[in-house]
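First up is the structure itself, then whatever we jot down about it.
All protein chains of the complex are present and in place, except for one that has been dropped.
Coming up: chain A.
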């Protein structure tokens, strides 16, 4: 019980102490650029009215979720193909390395030209940025599929499709999920940047237009919301990971024990 309480304390230590510190440190601030946390929170409630949520937050969330889903689908599909075929991996590697090295921000102008401003472009950019971590780690996971497991399935006459779905993919799942976690950060970042540079709505747009009109409180309020969206998205992926890999954590723990 004490250990549990101790654990809870460490978990809450930073998330509780940092805001408290911020609150205290900023409470007497008189510079307009650095308003007290109390005012930011008041501003947060004022900014995020129902209309604002529908007008700025929802479009961003839709782009984020759809873009991320496309990224995972493309990343897993491509990763499986690359993981299964040594030849394909070798032949495609220069191209994937080139694209991976391309900063997504640099693609915004051309994306604007090709797709025009709006959600379609945002989704495309988010999907592009977020698919690489999933692709690379899925390919690694598929390549590392256990030969003994595969041989066992082959001898039992398990057809290739079923071997892929029931032996290779579950075995690669820890890597797939690790890639997805990294992809969340990439997706959120891309969403904000795309909003800022090339949109007339959304979280990033709200922050940058507030800043441009010297509305510091609103800038802070937007930033806070971006943080909340990011951590919610990460938590969602972690929850999915816990469900999908419920065997894996204990399995690994057991490996360490013995």
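Going forward, contacts are C-beta pairs under 8 Å (C-beta built on N, C-alpha and C of every residue); 3 or more make two chains touch, one makes a residue touch a chain; residues count from 1.
Here is the rule we go by: contacts and distances are computed from a predicted model.
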Missing subunit (named according to UniProt) among the choices "ATP-binding cassette domain-containing protein", "nitrile hydratase", "Aldehyde:ferredoxin oxidoreductase" or "Ferrous iron transport protein A": "ATP-binding cassette domain-containing protein"
Contact with the hidden chain (one of A:70, A:107, A:139 or A:167): A:167
Sole residue of A:34, A:214 or A:251 that reaches the chain not shown, by the stated touch rule: A:251
Footprint left on chain A by the chain that the document does not show: 146, 148-149, 151-159, 162, 166-167, 170-171, 173, 247-248, 250-251, 254-255
